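The complex appears here minus one protein chain, its other protein chains still in place.
Moving on to chain A:
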Amino acid sequence: MLPVLSVDGLSASYRKNKVLDDVVFDVSPGTMTSIVGPNGAGKSTLLKTILELHPRLAGKISFFGSSYQKVKSRIGYVPQRGSVDWDFPTNALDVVLMGLYGKIGWLKWPKRSHREKALEALAEMGMADYASRQISQLSGGQQQRVFLARALVMDADLYFLDEPLAGVDAATERAIMATLNLLKSRGRTVLVVHHDLQTVEDYFDHVLLLNRTVIAHGPTEKTFTESNIYRTYGGTLRWKGAKSG
């Protein structure tokens, strides 16, 4: 089957520091992959470079066998919560509505049907009661749910999420994982930058271990081994959770 995402020989840098070096991997449709690695391994940069938010030095990337510009509307991106200013004067529904701007069309105003769609997505994230709430008055977990609802409403085929579970409470974590599983059951493909090694095996069917380059990538049960984790984290971590291999 044609991979949903194919990355070949990707390199990227910040000034003179090379952050990504010859990254190669393919993602099959309908999978849920966690991208795991130590701080500074280039996880967020990988997402940003794939989505052309950060310049790439070298390499080829194709989505559904096509270029990013051609299939943009089929890709949903949930940035880190801290990437925006939550003091911005707007409410939760408005933020979710932004996910539909591409469908509404530039320079056109949203219609009632668009609002209803946005409300549905909020409800799916258990946030229906907060539609008219100022985003500055939402808790961190609620803000994350709003971001996820905005991605949901895009109805994309491929989702990229940058640390969606960072700093959220257990209830929000459950709600977010339920949504991601729902997406997967609908045949969508999900890539998640993840930091919690404890939950990798429970949450994701695929794992990509990254430290500037791909250390290992594949089905979680085969790939998420002690030796691979050791190679990724460079011995800075004592890990008892994984099977030895």
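Going forward, a contact is a pair of C-beta atoms (placed from the backbone, for glycine too) under 8 Å apart; a residue touches a chain by one contact, two chains touch by 3 or more; residues count from 1.
As a convention for this text, contacts and distances are computed from a predicted model.
Only one of "Manganese/zinc/iron transport system permease protein", "MbnP family protein", "Cytochrome c peroxidase" or "Aminotransferase" fits the UniProt record of the hidden chain, and that name is "Manganese/zinc/iron transport system permease protein".
Which of A:P110, A:G126, A:G140 or A:G218 touches the hidden chain is settled by the complete complex: it is A:P110. Only one of the listed residues, A:Y77, A:Y130, A:F204 or A:Y233, touches the absent chain: A:Y77. Per the touch definition above, the residue from A:S67, A:T90 or A:S139 contacting the chain not shown is A:T90.
Contacts to the hidden chain, counted on chain A, fall at residues 48, 51-53, 72-73, 75, 77, 79, 83-85, 88-91, 94-95, 98, 101-102, 104, 106-110, 134, 150.
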